[in-house]
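The next block holds one structure in the form of structure tokens; read it before the comments.
Omission of a single protein chain aside, the complex is shown with its protein chains in their original locations.
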Amino acid sequence: MNRTDVTEKIISTKVTKGLTWSEIAKRVGQSEAWTTALCLGQMTADSEHAKVLGEIFGLTAEEQQWLQVPPYRGSLPTQVPTDPLIYRWYEVVNVYGSTIKELIHEKFGDGIMSAIDFSIELDRQPDPKGDRVNVVLSGKFLPYKPY
Amino acid sequence: MNRTDVTEKIISTKVTKGLTWSEIAKRVGQSEAWTTALCLGQMTADSEHAKVLGEIFGLTAEEQQWLQVPPYRGSLPTQVPTDPLIYRWYEVVNVYGSTIKELIHEKFGDGIMSAIDFSIELDRQPDPKGDRVNVVLSGKFLPYKPY
Amino acid sequence: MNRTDVTEKIISTKVTKGLTWSEIAKRVGQSEAWTTALCLGQMTADSEHAKVLGEIFGLTAEEQQWLQVPPYRGSLPTQVPTDPLIYRWYEVVNVYGSTIKELIHEKFGDGIMSAIDFSIELDRQPDPKGDRVNVVLSGKFLPYKPY
Amino acid sequence: MNRTDVTEKIISTKVTKGLTWSEIAKRVGQSEAWTTALCLGQMTADSEHAKVLGEIFGLTAEEQQWLQVPPYRGSLPTQVPTDPLIYRWYEVVNVYGSTIKELIHEKFGDGIMSAIDFSIELDRQPDPKGDRVNVVLSGKFLPYKPY
Amino acid sequence: MNRTDVTEKIISTKVTKGLTWSEIAKRVGQSEAWTTALCLGQMTADSEHAKVLGEIFGLTAEEQQWLQVPPYRGSLPTQVPTDPLIYRWYEVVNVYGSTIKELIHEKFGDGIMSAIDFSIELDRQPDPKGDRVNVVLSGKFLPYKPY
Amino acid sequence: MNRTDVTEKIISTKVTKGLTWSEIAKRVGQSEAWTTALCLGQMTADSEHAKVLGEIFGLTAEEQQWLQVPPYRGSLPTQVPTDPLIYRWYEVVNVYGSTIKELIHEKFGDGIMSAIDFSIELDRQPDPKGDRVNVVLSGKFLPYKPY
Amino acid sequence: MNRTDVTEKIISTKVTKGLTWSEIAKRVGQSEAWTTALCLGQMTADSEHAKVLGEIFGLTAEEQQWLQVPPYRGSLPTQVPTDPLIYRWYEVVNVYGSTIKELIHEKFGDGIMSAIDFSIELDRQPDPKGDRVNVVLSGKFLPYKPY
Amino acid sequence: MNRTDVTEKIISTKVTKGLTWSEIAKRVGQSEAWTTALCLGQMTADSEHAKVLGEIFGLTAEEQQWLQVPPYRGSLPTQVPTDPLIYRWYEVVNVYGSTIKELIHEKFGDGIMSAIDFSIELDRQPDPKGDRVNVVLSGKFLPYKPY
Amino acid sequence: MNRTDVTEKIISTKVTKGLTWSEIAKRVGQSEAWTTALCLGQMTADSEHAKVLGEIFGLTAEEQQWLQVPPYRGSLPTQVPTDPLIYRWYEVVNVYGSTIKELIHEKFGDGIMSAIDFSIELDRQPDPKGDRVNVVLSGKFLPYKPY
Partner (left out) sequence: MNRTDVTEKIISTKVTKGLTWSEIAKRVGQSEAWTTALCLGQMTADSEHAKVLGEIFGLTAEEQQWLQVPPYRGSLPTQVPTDPLIYRWYEVVNVYGSTIKELIHEKFGDGIMSAIDFSIELDRQPDPKGDRVNVVLSGKFLPYKPY
């Protein structure tokens, strides 16, 4: 058994039971994004989260243990994602990558936006011309320093 | 001459003159992100934008014309970016890609978040534990429909 | 179980029963292209479509549920397709890609042809010199706008 | 000198003179798609086309000769195009590739749609919900035959 | 079940029974090259071929049906083949590719040699300095035409 | 100076002077395929060939010397060729690669067809249904032997 | 002008003048590793560093300005480095990557070792069996936290 | 059975039993890094190590034999690792690769740092600003010598 | 069943029985290198070799037949090998490839060293400074000839 097996069981159970990430997140007591990423094998549970997920998805003790092991991260099967929804995000990095780099350097100096001390929040924003996906990313600035 | 030549001249002039994207954006009258992307060869100017940029960067008439031609987009030299700042964004797509897909589908149904009818805004958010990069992405939801 | 399992069952059943996409599409009540794409795991069914396909292919309730989950899209096993029929389409993109870009920009300005608000229709066109494949693609123009 | 040099001169001159593909095609006396592809280095001119293009773009005799040499085709700098407009076409091949294959085989039997005995036509189709790009592809069916 | 399963059964049976492609081709009534390609999953049988192969290899009715479905072509596991015999052919394309292009254009004008309306014949040619592999390829010339 | 410079000068001169490979081969006194490959930088001249080519293309003594240095072979800019004419040959290797391997092994035993002790001949074969490209490849069989 | 031009000038001048990184680092007043990385175009100078390097390498004011612009990082021409010295480091990541991941998670929990809040120190360690390269890497631990 | 099977059993047992690499290393009597790498299929055990690991993980005699066979090394599923913790090490090689090369050459002359006569040690270093990962790498210098 | 299955059985049996390639080669009556390559699925046995290997490894008649079928060669899972021992050989090709090419051309003229009419022999050469791996490669020179 490995983490991938647990992820597949979770996804499969979610489809069969018709659960939503929103209600799962509420029961876990964390944000939707983090909880979903955890269930998809990208984050690590503590024993409490594992127990709750165990109840929701009918996980064995061993499966709950695997949820508490840091996973080998990376949720995409190819370097350039083929799924159109995910590709659009790759496209944003490609088209706006140099822009983002310039603006962060202008506002903070040399350094990066952390992808570890990081959060993501995604909402539906009503709009008469068509509702919009609104995403807020927040990452700590980490400066490069001479030494 | 091509658009790349104009982009290089703009970047080079910006370094020499010590300009900031923030003041350039103000003079162009558009957001920082869009204006920077335009200067980096990823967006298309109208004649008014081109004229203002022409004054700022000392561009010839021909160079201003090139700013008004839709560019071949893509600002990164490799499929997986090597620059750490830009790589973190690729990493976010890799780690959170499946999560973002799940959440958009849960909130909107099948479809994507547009990367064309799209905007990005990047700010410095003060934080006692270390200032944070705050980014808001907004993209129109486009549904897949049976036909 | 996952969507791929359902797709394989559908394809396998279609070969054994000798069904045609044309009659399947008629029973589903949608176009041939969309219905075929749905059966090949690239589109999402509503509950009505799923029920009809369930009857045609003898799908279980769980399999019908999977048809209603947005799939991870991408129907090709390699970045450059090896199958000659599909490669010819890749070749068209390679040879005519820059031409298509120029003509869309000339007729519409900067922007793209949507692949989401999109339809495809494929017909046999009789021709004394050899019948032709006639394909009509229709995609909404989405403009890039300054912000 | 090579064909690429001629292509670059043509593109550069078109920007400077503010020409349109539509008027160039009219003067050449061929379709917009074919004429544009010719100017972008993907098709071969006869002496008459070369002379007309020579007048439009101020090409030397040697440059006109290069237009009559079959080019090394392929208009994209990377295997997966980064430009969003062209990428959408790659995406269509990826998402619909297996569907197109199924439908051509169902309507014609085993074989391919030629990309050589082939034409493409692209138009703006007015639509109250947003104008659409309408593209018609026509390729001769070429059957695989036992031998 | 899919076509790959049928191909594997055929190859495995051929080894166990000690059959030769030459006698299989005679029974099928087609050339060695086409018949072998069919058995290796690259060509499509008609019902008559399928029946004969069914007898030779002990194929079920369903397996015979799969032989009549156009396959997803491509017989190599990697873009650049690692097997020395097949690599030599890739090498010929690499070393002589530009030469073949020049000679076809000189003899026919702009166009290609079809790989669909195509045949291949391979023979052993006795030679005192060491026997030679003699291969004749024949493909219809398809011209690019302005439209 | 290197061999590539000489190749480019030869190609450029051929276009300007309107020469044909057929007449060049006659003057060099070798086959069309070998002579063309030599001129395209894939084969090595002896001093006599170099002198003749020197006269035809106006090559300096140094340029003639470079023709006599074994070149770094490989005439294609990408692993998978993008030019449709050359791609068809790659496709043949992909679709028929396993077939060719089987037939050579059946007729000769384990070994390969040499791409060094090798010749290629390409002709136009008249055909009422459309003229055909006829290509004869001849390569010495080289057996693998236990040792 | 861009940062690459400045890097090349620095390297070229270092060879010609016979300077050492050790003495350059002393004059800059930072560690050898950081100073060398700065000179090789991977770090950003402040105005004081730039002035000192300007004196050492005879850099113009504009070249000194470029040293103060955050560079597009990545010092290797290929994804897998071909130089044996650098390849050994890639090999260490490949062979010990999973080990390093396990040990960091065991000692710290889920998170990473920062490559930004990071330093590297490299020394020659005398050893009777052959001197050794001793490298100390120090990176802040950054935990993944639920949110 | 192969080494990968043994590695998977070890990892799976470790999770279920809640063991730590630190206690496993103590019982094996070697360093943490080497012992972990051994368990992850990257190093070779002698019969004594194999016996101890056999007791810890309940390995059969055959499984213990596999531990003593030199493995096919390489612990990463992709050329560029997707897991953020391991990627940071790839990033260090990319950003600092040329720096490391320069410093080793300056201190030792031309040659490399061995990745075979090599050790790695990883510790937690308390720090009021956040604890740090401290890693010491030691590799024998191997000079290139003329011959 | 296929050749890979036989290879895996051979390797697995060798580990369990504690056999050596040296004694296997003696019983087969061929060199160590060729015999090992045969057992690893890279060479083809005659019926005599197959029988001997059948006895050593307990192979069935069908498994012995597979040993006599020319295999699809290529023993590495990736284009650039990750295993350090095998990588060093790739490195030698990379670092010395152009040198080997120059020396063969200088001593023989244009042509190649055959990898088919080829043998390899590998020995342990005692050396007070550390024993050495001594490898002798012998390949027939094959000249390129004009035709």
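Note that the chains take the letters A, B, C, D, E, F, G, H and I in the order they are written out, and that residue 1 is the start of every chain.
Here is the rule we go by: a residue touches a chain if its C-beta (ideal position, glycine included) is under 8 Å from a C-beta of that chain, and two chains touch if they have at least 3 such contacts.
A quick note: this is a predicted structure, and the numbers were derived from the prediction, not measured.
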Touching residue (missing chain; options I:V6, I:A33 or I:L67): I:A33
Candidate in contact with the missing chain, chosen from F:G74, F:G130 or F:P143: F:G74
Which of G:E32, G:E63, G:D83 or G:D117 contacts the chain that the document leaves out: G:D83
Hidden partner interface residues of chain I, rising order: 20-22, 32-33, 36-37, 40, 42, 73-76, 79-81, 83-86, 88-108, 111-115, 118, 120, 122-125, 127, 129-142
Positions on chain E contacted by the hidden chain, ascending: 80, 82, 84, 87, 91, 94-95
Residues belonging to chain H that touch the chain removed from view: 30-31, 33-34, 38, 43-44, 46, 49, 69-70, 72, 101, 105, 109-112, 114, 116-117, 119, 142-147
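Operating definition for what follows: only the chains that are shown with their structure count from here on.
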Option in G-I, E-I or C-F whose residue-number contact pairs overlap B-D by over half: E-I
Cα-centroid distance, chain D relative to chain H, in whole angstrom: 53
Centre distance in Å when chain B and chain G are each reduced to the mean of their C-alpha atoms: 29
Shared interface positions of chain F, touching two or more other chains: 33, 80, 82-85, 91, 94-95, 101, 105, 111-112, 114, 117, 142
